[in-house]
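Notes follow once the structure below has been shown.
The other protein chains are all here in position, but one chain of the complex has been omitted.
Chain lettering (A and B) follows the sequence in which the chains are written, and residue indices restart at 1 in each chain.
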Amino acid sequence: MVEASHKLYVKKAVPASAWRACLQVLRRDLLLSLRRRSEFSNPLFFYVIVVSLFPLAISPAPKTLQMIAPGVIWVAALLATLLALEHLFRSDYDDGSLEQLVLSPHPLAALVFAKVVAHWLVTGLPLLLLTPMLAMFLHLSAQQTSILLLTLFLGTPTLSLLGAVGAALTVGLRNRGLLLALLILPLYIPVLIFAVASVVNAGVGVVVTGQLAVLGALCVLALCLTPVTTAAALKVTLT
Amino acid sequence: MWTFIHKLGSPKHCYRIAGYFIPYLGTISIVCFIYGLVGGLILAPADYQQGDGFRIIYVHVPSAFLSLSVYMVMALSATVSLIWRIKMADVITKVSAPLGATFTFLALVTGSLWGKPMWGTYWVWDARLTSELILLFLYVGYMALESALEDRHMAARASNILVLVGVVNIPIIHYSVVWWNTLHQGASISLLNKPTIAPSMLYPLLAMLVAFMAFFFAVMLMRARCEILLREQKSNWVKELVQTT
Partner (left out) sequence: MNGQNNINTEVAPLLNAQNLLCERGERVLFANLSLSLYAHQALHVRGVNGSGKTSLLRILCGLLPAVEGEIYWCGRDVRHCQHEYRAQLAYVGHKSGIKAELTAQENLRTAQMLLAHAPACSPTDALDRLGLANVINLPCGLLSAGQQQRVALARLLVSGARVWILDEPFTALDQNIVALVSALIVEHVQAGGAVMLTSHQVVALPGIELNYFTLN
């Protein structure tokens, strides 16, 4: 009776609305990063600067650079991702948007996944686009560069997804950046190993489909497990 | 049986039961230590390849074994805590971490000490040592997160999630490190690559293993008792306990 008299409470189920909510979160996050560009461009500059330090620190000899290039680029990408991840939930936590996200009737894991996708689109993807230039700096062959891009394409989503768990666990803390690195870097080791190995192997003409398959498998595993874990972590740390 | 499990959830009974087990575990540990040390360091013959250097396995192997087992104990209690919300499981996870880190550190140190005569250097990027090193990083991460979060309930639940993330990653990390190792160097002589081991060497090793385990559980329970007292300091039974002693 009460319900019937109250015109506000007409509840109309909209099918696939969780999907629409995710798209809206994705859209909102992309719009936000468009309006505060520095937050997302800084890690990219960091990436370029770190990589250009190595020729200065070690040697500008093309042979040496070629040898260290896969490792250097990957470690720099790892660190840049880590830096960018600090911002994944930060502003949402500070202004309370995260609370509203958690209180939404939609599954938090799906919303969180949308946020990670948005984050990868503005950090991981530009990183990928900058890489050919850096590969040229370090005298990588075209063939190695293409494999490097492939590993980054398969690997950086895993880094973002895994990092999201760490970002969620440290969201309310003051010195979260350093702690995030402590928690997450050890977990990045498998991706690093397989990615660098496939670029190195490609350089000596070994078939690398196996390593790439492992990277793909890690990515799929992260896709399946991390959104739920991140959501659980957020529910804990938001208190 | 059920009442026993139910009692385990209560801090007071946990405290009492832990106190009951500690002397037994301590005794087992001491007896096994004596047998293992005497048998391993004095009675066992020197290895025909490695000489007396091999004797470090009596410390290295048990600590390497425990470094991983303690993480499994933590993962188990973290799961119990997250699913059934048993607070005592949080205590176990928390107090086990520094012990596990210590065992890992001990395994690393003994491993590299053994490396000096064998490989001519204190450190090589051997697959097993590298895995141990990464395991140490995981422990450090857990302890850092646990201590950074101020609210005790939040700290426990957040670090439980981290332990579970770690436990899923450990096999992946381990196999990728092994694979990486075979890629960069041929199989090197490793501490455990012996096809057979003489009984006179094996039994002291097993005794040391038991000793280390009993030692871990005894110390873990002692630390758990301290932690329980700290957490329950405002409850009546702790106040009574403090007054009577």
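Going forward, contacts are C-beta pairs under 8 Å (C-beta built on N, C-alpha and C of every residue); 3 or more make two chains touch, one makes a residue touch a chain.
Worth saying up front: this structure is predicted, and the values here are computed from it rather than measured.
Student: Have a look at A:Ser52, A:Gln66 or A:Ser97 and name the one touching the chain we're not showing.
Tutor: A:Ser97
Student: Which parts of subunit A face the unshown chain closely enough to count as touching?
Tutor: Residues touching the hidden chain, for subunit A, are 2-3, 5-14, 17-18, 20-21, 23-25, 28, 31-32, 35-36, 91, 94-97, 99-106, 111, 238-239.
Student: On subunit B, what residues meet the omitted chain?
Tutor: 150-153, 234
Just so we're on the same page, only the chains that are shown with their structure count from here on.
Student: How far is the middle of subunit A from the middle of subunit B, if each middle is the mean of its Cα atoms, in Å?
Tutor: Once rounded, the distance between the two centres reads 33 Å.
Student: Would you mind writing out the residues of subunit B in touch with subunit A in their complex?
Tutor: 134, 137-138, 140-141, 144-145, 148-149, 151, 153-154, 157-158, 161-162, 164-166, 168-169, 172-173, 176-177, 179-180, 183
Student: Taking the touch rule as given, give the residues of subunit A at its contact with subunit B in the complex, in rising order.
Tutor: 165, 169-170, 172-173, 175, 179, 182-183, 185-187, 189-190, 193-194, 197, 214, 218, 225, 229, 232-233, 236-237, 239
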